[in-house]
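Note that this complex is displayed minus one protein chain, with the remaining chains in position.
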Amino acid sequence: MKKLLLVLLVLAMSLPVFAAGQQESSSKEGMTKLGVMVQPYFNGVVAMYIRDQGWAEEAGLDIDLQVYSNGSTANEALAAELWDIGFQGAAYVFGVINTDAKLVGNYEETRGDTLFVRPDSDILKVKGFNPTYPEVYGDPETIKDKTVIFAPGTSLHQLLIEYLERIGVGADNVDKVPMDYQTGEQVFATGEGHIIALPTPWSLTVEEKYGWKPIATLSDFVMSTGDLIVSNNAYENKKEAIKTYMGLVYRAAEELEADHNLKAEMLVKWYTENGREGNLEAAKQEAELRILITPEVQKSMEYGKPEAAIADFYAYIGNIEPEQAEMFKKNVVDDLWKEVLAD
Amino acid sequence: MTNTLKISKNTRETWAYGFFGILVFLFMWQLACLYTNFGKIFPTPVYSLRAFLEAFIKPIGKYTLLGHIAISLKRVLIGYALSSVSGILIGLAMGHSKMIHAIIYPIFSIIRPIPGIAWIPLAILWIGIGEPTIYFIIFMGGFSQMVMNTMDGAQHVSKELIGVAKVLGARENQIFRKIVLPYCVPYIFTGLQTSLSTSWMAVLAAEMITAREGAGWLILAGMQTGRIENNVIGMISIGGVGLILASLLRDSERRLCRWSVRSR
Partner (left out) sequence: MKEKTKYIFISIASLLTFILIWQLVSTTGIISARKLPDPVKLFETFLYKLTNKNPDGNVLGVHIWMSLKEALIGFFFGIVIGVPLGISMAWFDKFDKFFRPLFDLIKPIPPVGWVPIMITFFGIGIMSKVSVIFIAAFIPAVINSYSGIKQTKDVHKWVARTFGASNGQVLFTVAIPSAAPMIFTGARVALNGSWVSLVAAELIASTKGLGYMIQTARLVGRIDVVFVGVLVIGLFGAAMMEGLSFLERKFVKGGRRK
């Protein structure tokens, strides 16, 4: 009896092992498989739109949409060769220098990254300390020794350093506390820290929610972009598929930019799909603020300049070596988008 | 007769005290919400309990709460089954043979203190981002517990017993089967118990990878999206399921090894 029970127990425990092997997804016949990396933020909306419209299947692409909760896992997955093309912000620098990936085009101009303080902060007393930036608050006296909450390795990090530089405070003279956006918001709401850096959609809601005041935004200082990053392997071997997909990205950008209500609705849909509360009002503001790159914009903008600036920034704060920044700049290539937009 | 009566009175008391304890805890939670910064972001117990009950019928993300728990449970059982089988084998080998112990132990003792979360970057590089990586993290969570306990058992087999068996002409594999193995069973069960709870705890780290469902994901998504009630729901379910798993296993141990002193 005992033995029988034991055997049964062992069988029951090992059953899932066999069950596990059967859920491999099969690739569709005759279609090129393309792994697409997004995050559950603004940058995923285009990929979702393309998926929902069914354009990829029409174009003969079998898309595997992969959602990563942060840049670290996305970059690790890139090193493990798990995706071919991704929508990414500032953290693309690390993926490029570590895996020889390429930046092939833009999908958005990142706006809305903002530094906030609480309404009673003494920083609000000084405005326009640096005459070049009359709308920016704070001076060395009020900023020194403050605690700043921000997400490292993002454009918010760049915002913070740019800001401190314009105000004339050394990066070591503030207390920098790394935190993801959401936890940052909660912690700041409980009274911790003096300054917080937030991207959209957070930066669009916290003023109303808590009365926090913006003191500077990234677009005050530099331009920052979201880029399409392509793994080295896909760049060498799947060029046609990548170009097809890039065409869809520009097509989606044109449709969504032509109708901001649709863009806002799609944002709400994307956020809800990823477990966040979709707020249509905030989504509308976000849709107005963050601009997707249409073919016209792509052709007219200085491609490669914001990318180079952020690489120099990472080299400056010591995350990467200066020669890696140079190598990165060589990997920002314009051949693909020029070919895609030529027709 | 008097015995049963005493027990029923005792159980009633146990329930009453336990209920009172949890009530005091909830009351303190409520106070913390009302009078400290905690309340600015953390839901009250009443709100959390309602959200918890609602989650059984209203889906969060793609599934309802039971769906999330079932997915996590499946992942844990796979990782746990793998770590149990390999942990018992390696543990027995290390406990029984000093040579194998000398070979494996140094590497094992360095791997042992490495937490599940620290394995994540390496696991992504080696295995990828699919379900197998999740199994791997859970595997690592239970494996070392299993090895340590089984090894402990095999090392403590009475030397006299083995000596006697040898004198009586038992062969090496007979000694292993008839003496070492039965002697280890209670230790293995302790291992199965602790490793089940650590495997279950590892589900949170494992679902940090890219999962979009599961009880651990609820906590993470709650953190990332600011819906703290999901965080609380996730914690209650992980706590509750962990409790149920532990008592189930304790029960089966009691049934299977009545001879052991440990399982009173």
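As written, the chains take the letters A and B, and residue 1 is the first residue of each chain.
Following the convention adopted for this analysis, a residue touches a chain if its C-beta (ideal position, glycine included) is under 8 Å from a C-beta of that chain, and two chains touch if they have at least 3 such contacts.
What you see is a predicted model; the values in this text were computed from it and never measured.
Partners of the chain left out, restricted to shown chains and counted across the full complex, are A, B. Although one chain is not drawn, the whole complex shows that of B:Ser48, B:Thr150, B:Ser195 or B:Asn231 it is B:Asn231 that touches it. Of the candidate positions A:Asn75, A:Gln88 or A:Asn106, contact with the unshown chain belongs to A:Asn75. Touch with the chain that is not drawn comes from one residue among B:Ala55, B:Ile188, B:Ala202 or B:Leu256, which is B:Ala202.
In the full complex, subunit A makes contact with the omitted chain through residues 71-72, 75-76, 79-80, 91, 94-95, 97-99, 147, 149, 152-153, 176-180, 183, 186-187, 190, 192-193, 314, 318-321.
Annotation for subunit B: contacts to the undisplayed chain at residues 13-14, 16-22, 25, 37-38, 41-42, 98-99, 101-107, 109-115, 117-119, 121-122, 125-126, 151-152, 155-156, 197, 200-205, 208, 219, 222-223, 228, 231, 234-236, 238-243, 245-246.
Basically, only the chains that are shown with their structure count from here on.
Taking the mean of the C-alpha atoms as each chain's centre, subunit A and subunit B sit 36 Å apart. Listed in rising order, the residues of subunit A touching subunit B in the complex are 2, 5-6, 9, 13-14, 16-17, 20, 23, 40, 66-69, 72-73, 76-77, 79-80, 82, 180, 182-183, 185-186, 189-191, 274-277. Residues of subunit B touching subunit A in their complex: 37-38, 40-41, 60-61, 74, 77-78, 80-82, 84-85, 120-121, 124-126, 128-129, 131-132, 135, 208-210, 212, 220-221, 223-228, 230, 252, 255-256.
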